[in-house]
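Missing here: one protein chain of the complex. Every other protein chain is in place.
Labels run A and B following the written order; every chain starts at residue 1.
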Amino acid sequence: MNADVIIVGAGIIGAACAHGFAERGLDVLLLDDQRGGATAAGMGHLVVMDDNPAELALSHYSLSLWRQWAPLLDEGCAYRNCGTLWLAANEDELAVAEQKSTLLDAEGLGCRMLSASAVHEAEPMLRPGLVGGLHVSGDGIVYAPNVARWLLAQQPQRIRQQHAQVSEVSGNRVRLCSGEWLSAEVVVLATGSARELCPELPIRPKKGHLLITDRYPTRLRHQLVELGYVSSAHSSAGTSVAFNAQPRPTGQILIGSSRQFDSLTPEVEHDVLARMLQRAIDYLPSLAQMNAIRSWTGFRAATPDSLPLLGPHPSQPGLWLALGHEGLGVTTAPATAQLVVNQVCKQPCAIDVTPYLPQRFASAEQPA
Amino acid sequence: MSSAIELHINGQLLRVTPGTSVAAALYLAGDGSSRTAVGGQRRAPLCGMGICQECRVTIDGQRRLACQTPCTAGMQVESQP
């Protein structure tokens, strides 16, 4: 045995799991190929999402864990409790905001409806004419690559990191590209590109584009998201864009978002980027004249029901999964770690894990 | 050569000869600095040829490079405070 636990993938999920196992006194070997995944590419938005009860339960639980970490994080982690401002451009979206408000209220999450004038007062950069919004106060932002690094630095005695590419996984054993086999009590796959190792997993890469501006005197205070984000824009199977803007602590504005299932190349696609930016300018007109300094893409590992796979692999004893978080990996990293670690250690979980168990897709795997 | 060009640097009226860059105008109107760095230090043009971005200032509402922009009549230049 090379360690108690081998984790494949040192992104925010792998790092949070490593941290969790180490806290229980287990020795962790963390393998990463340093190609960079969703943690390096993502926005770092900590957001309560409520598309379904399981998503709400997971993100709510995870945000409570984030708030425990918050005072401990270093400045490089760039944690800010900026809140999310969901924007309603019409009456339909306002109705969505009200539903959302009722739902979050019932969960005991702090939120309040804003009138059109209150939205404008909260964020003067927004175009006039929005009909209202919902402010969710517990949401925030982080710089995920440095949180991952911070997590690993908390348990230097128990976590060993190795730069290595894994070519094969078999239960509690992994083979490196060098040909060497490593084994542990438990192997945890925590990489969005897990399909290269387990082609049977029901995950698909969903490409996204992001763009960041130069530093400017701070102009935004909240993470801004259009309510069309949930209601229409991202529900289609094809390429979609939705307005999403984040105030970085640097004074930069980070602009999203796009979703594509059909593109596997990491290149920036200018037509998609242009559509995404047009959408952003529709909401923030003065953005048009600001300087952009970088654009990039990343891939979210998406499952058919948009919920992650957290638990034992359905048919490979010793292999555990912590992946398929789509766009919510940073938000749900602390909860993911707790749910996976507790399952492995046979301890009770704070929320019901059933909706996230990989087993739910097991029947679909078998050809009829 | 035509006559002098008048522009404003941080609200101050400045008269320069044609062909003068905004980077030079920053020196003619003040200490030549263009921006305040992340750490609080003042910075001034460095490379002079559009590479280093140290000289980026706001010209008529747009962020542009002082070293690659010639002064034109009526221009409003704001260095970053």
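Just so we're on the same page, a contact is a pair of C-beta atoms (placed from the backbone, for glycine too) under 8 Å apart; a residue touches a chain by one contact, two chains touch by 3 or more.
In the analysis below, contacts and distances are computed from a predicted model.
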Item to check | Record-based protein name (UniProt) of the chain missing from this complex, from "Gas vesicle protein A", "Oxidoreductase", "RNA polymerase sigma-70 factor (ECF subfamily)" or "Polar amino acid transport system permease protein" | outcome: "Oxidoreductase"
Checklist outcome for this item: Contact with the hidden chain, among B:V16, B:V57 or B:V77, goes to B:V16
Checklist outcome for this item: Cross-chain touch to the chain not pictured, restricted to A:V241, A:L323 or A:L357, is A:V241
Item to check | Listed residues A:A122, A:V268, A:C349 or A:A362, member touching the removed chain | outcome: A:V268
Item to check | Residues of subunit A in contact with the chain not shown | outcome: 34, 36, 40, 76, 89-90, 93, 127, 145-146, 149, 163, 211, 213-215, 228, 233, 241, 243, 255, 268, 270-271, 273-275, 277-283, 287-296
Checklist entry - Which subunit B residues touch the hidden chain? => result 16-21, 23-25, 27-28, 31-33, 37-39, 41-54, 56, 62-64, 67-70
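The rule is simple: only the chains that are shown with their structure count from here on.
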Checklist entry - So how far apart, in whole Å, are subunit A and subunit B when each is placed at the average of its C-alpha atoms? => result 42
Checklist entry - Where on subunit A does subunit B make contact in their complex? => result 214-215, 250, 289-291
Checklist outcome for this item: Within the complex, subunit A is touched by subunit B residues 38, 56, 61-63
